[in-house]
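Submitted below is the structure of interest, expressed as structure tokens.
Removed: one protein chain of the complex. Kept in place: all other protein chains.
Labels A and B are assigned to the chains in the order they are written; within every chain, residues are numbered from 1.
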Amino acid sequence: MTERSSAPHVVIVGGGGTGGAVAHDLALRGLRVTLVERGELTSGTTGRHHGLLHSGARYAVKDRESAVECIEENRILRKIAPGSFELNDGLFVAITEADEAYEPLFFESCLASDIPARRVTRAEALALEPNLNPAIRCAVQVPDGTIDAMRLPLRFFATARRNGATIKPYTEAVAMTMTATSAGRCVTGVSVIDRTSGRRYEIGADLVVNAGGPWAEKIAALAGVDVPIQPSPGVLVAVRGRYANMVINRLHASGDGDIVVPQRELSVIGTSSWLADDPDHLTVPADHVAMMISEGSAMIPAIASATVRATWSAARPLIGERGATSGRELSRTFKCFDHAPDGVEGFVTISGGKATTLRAMAEAAANVVCAKLAIPDPCRTREYVLAPHTAYYA
Amino acid sequence: MNASADPAYDTHATADTGHPIRLRVFRCRAGDRSGHFDEFRIEVAPDTTVLDALVAIRTRLDPTLVLRHSCFHASCGTCGMRVNDREVMACVTKVLELGTPTVKVEPIANQALLGDLATDMVDFYARFNAIGRSLMRESEWLPDASRPAGVESYNRFESCIECGLCLSACPVVASDPRYLGPAALAAAERAIDEPRGLDPGAVLALIDDPQGAWRCHAAFECSEACPSAVDPAGAIMALRRRAASGRLRSLLGGRHA
Partner (left out) sequence: MSEQSVVKRGTEGASPRRRGIAGWGDPRGRRLGGWAFILNRLTGLGVLAYLFLHLIVLSLLARGPSAWDGFVSIAASPLFLCFDVVLIFGLLFHGLNGIRVTLVGFGLVVDRQRAMFVALMIIGAIALVVAAIHIFTVG
């Protein structure tokens, strides 16, 4: 077991779900961890997503790797974060003939991805969710759920803090301290500004993890490296009223606005997709908002006349080269980039992925980090039950 | 589908809309005795929210602005502020609907300040955590629907988003730091109503206290301010009913015991 006082010091830049989960994983392995985030925790992309706890069914047909990742993490999250999810399962509903024709392939793909799926007749679907479009033809039940987009990641931060990590929100990384080595350069620290006091200071690091989500490229640039992360925003719409207790998905190949996630007393409809350059300048296009309402009401007609609570955009971090024409073609899996081959030692980027896979992303990143720092401790986050989110403020 | 990059289509635009607005934003470093207001000029669209405007200010005009936000749909509870003297969630407050050419933005009251508009929620949670209420409750929506195989009962997240607007609005919290406060008391009422493993008697004993449910003076500002219809004032009165009837019963029961 690694002794913490002599352990290497890892600085994580980025306080979203991934950063929090990496802090948790590394703290459990005995490393000294400091995490810096320029705003409130999860104020980037993590807090903004619709809150779907993926069963993976959405990817079963076209992106098997993603689907398998999702269902595995779905099971793990239920175990390590009990009491943090609306666990009412989900329905994939077929509205048109084309949807119905897609159903057998969809159902088989779910089973092949180890996703427990159950065929549901039209009558049963309407008994389960009376607000569904009466034109529904059939449905498939899957173990979807709802995540509280901020409070679940906050549990990772709370646990990391309990295990010795230092978490610093409102602390913006503005420069990397680099030292020349025989192989190129090495990152030895992060210069930060504490926005609450205005004070600039340096945090020394044996290794820096870039967990910046769609800002990963901006952060990597501080270290003089380039990472192929494309911000891909999408619009989300929340309406007042809990029209279904289960997550309602459209049974078709992934498209825009094809999911309605219940959350407290709201229904959140998402999402669309386009490519952007700057995650700090996201628009909320009117036509996308209209599309969310129309696609959502195709599944739940009451949505068309519901009061809109909020409309907003969130940028997914997609891995791939710039030049792809639509965000949906890129892979949804996550990747860990060790930048040593780029000539920069002591700097690792983790990006991509989905909110549901935050723990798995962190495991991959932590494994790379520990291999580089010669830490033998294995990952323990699959079983370690997380502290409640309220413990973060204790 | 690719959206046009033309800002005319951006419903939450903060530039080139032809609708200029002034924001007076409270600025203060943690530990300072008093703050000051900075004024920013920005343009807004009909759907632009106070939070959109503040984020644009921080991105384009002043990166030193300390701002707390996360979900953009009043679910996380982090962007509570006093806008034009009223407690609101900034992410669902449209600038133009406020109807004033200058919009005043301050942090919520009665909480320690981290800086500018961001409050330190440690004190809020110290009171909240004492109750120990679960994040989950049984969903009261669609009670006649059947349940799917494998799901015993529908659950949902509690309505309270832990934003602190109620504490900011409460005149008693403003003048007495010992008062437990509407957020914790509303949580206590929920915990007694649906214990989920908690001991309701212990929770009741905790709030049946001069600084608990009995400290409220029925201003009802908390329920007016709450963005999630938690109705803390109603919860406090319900707690008093429980406490009073409990005492009455034990009084009568004691005679016959």
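Just so it is clear, a residue touches a chain if its C-beta (ideal position, glycine included) is under 8 Å from a C-beta of that chain, and two chains touch if they have at least 3 such contacts.
Bear in mind the structure is a predicted one, so any value in this text is a computation, not a measurement.
K.L.:
Could you tell me which of B:G18, B:G31, B:G197 or B:G253 touches the chain that is not displayed?
P.N.:
The missing chain is touched by B:G31.
K.L.:
Which of A:L28, A:I167 or A:A244 sits in contact with the chain that's absent?
P.N.:
From the options A:L28, A:I167 or A:A244, the contact with the absent chain belongs to A:I167.
K.L.:
Which listed residue, B:N110, B:S134, B:N155 or B:S228, touches the chain dropped from view?
P.N.:
Of these options, the touching residue for the absent chain is B:N110.
K.L.:
Touching the hidden chain in the full complex, which residues of subunit B are there? Just list them.
P.N.:
Counting over the whole complex, subunit B touches the hidden chain at residues 30-32, 82, 84-87, 107, 109-114, 120, 122-123, 169, 171, 173-175, 177, 216-221, 224, 233-234, 237-238, 240-241, 244.
Note that only the chains that are shown with their structure count from here on.
K.L.:
For subunit A versus subunit B, what separation do you get between their C-alpha means, in angstrom?
P.N.:
Each chain reduced to its C-alpha mean, subunit A and subunit B end up 25 Å apart.
K.L.:
Given the complex with subunit B, which residues does subunit A contribute to the contact?
P.N.:
Going by the criterion above, the answer is residues 39-43, 46-48, 51, 83-84, 86-89, 118, 120, 124, 127-131, 141, 146, 148-151, 170, 172, 195-198, 236, 238, 242, 244-246, 256, 262-266, 268, 272-275, 280-281, 283-289, 291, 309-314, 325-326, 388-390, 393-394.
K.L.:
With touch defined as at the start, can you tell me which subunit B residues reach subunit A in the complex?
P.N.:
By the definition above, subunit B touches subunit A via 1-5, 7, 9-13, 29-30, 47, 49, 59, 63-76, 78, 91-92, 114-115, 118, 121-122, 124-126, 128-129, 134-136, 139, 141-142, 144-151, 154-159, 161, 228-229.
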